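Just one protein chain is left out here, and the rest sit where they should.
What follows is chain A.
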């Protein structure tokens, strides 16, 4: 969901590249209904690419199948990449300008310098 469009001269700024140095995998409670509601709000390609770029795409399908709503195993996988995989240290990279935003202790820093606005 994050974008670097706020940077001066950047038109789309999406999706941001991810460089992950530390990844933490946690366990959170699975709620199929919740995941089901969230999926339509996401850009599936972006999610897949993001998961893939940090080596966590697993056996997530590249495209959404038509009947994913009833596929509990699939929903669990989405739940996993969405809510259980966290980049602790790393960077987000603007696809246009190459500007890097650091992720430190799990918190992306999207603050800009004055001359970038």
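In this text, a residue touches a chain if its C-beta (ideal position, glycine included) is under 8 Å from a C-beta of that chain, and two chains touch if they have at least 3 such contacts; residues count from 1.
Heads up, the rule we're going with is that contacts and distances are computed from a predicted model.
K.L.:
Among "Fe2OG dioxygenase domain-containing protein", "Ribosomal RNA-processing protein 43", "Trafficking protein particle complex subunit 2" or "Origin recognition complex subunit 2", go ahead and choose the protein name stored in UniProt for the chain not displayed.
P.N.:
"Fe2OG dioxygenase domain-containing protein"
K.L.:
One chain is left out of this view; which of A:19, A:38 or A:93 touches it in the full complex?
P.N.:
Looking across A:19, A:38 or A:93, the contact with the absent chain belongs to A:38.
K.L.:
Thinking of the whole complex, not just what is shown, which of A:60, A:93 or A:112 touches the missing chain?
P.N.:
Per the contact definition at the top, the residue touching the missing chain is A:112.
K.L.:
Pick out the residues on chain A that sit against the missing chain.
P.N.:
1-6, 14, 31, 33-34, 36-38, 41, 101, 105-112, 114, 117
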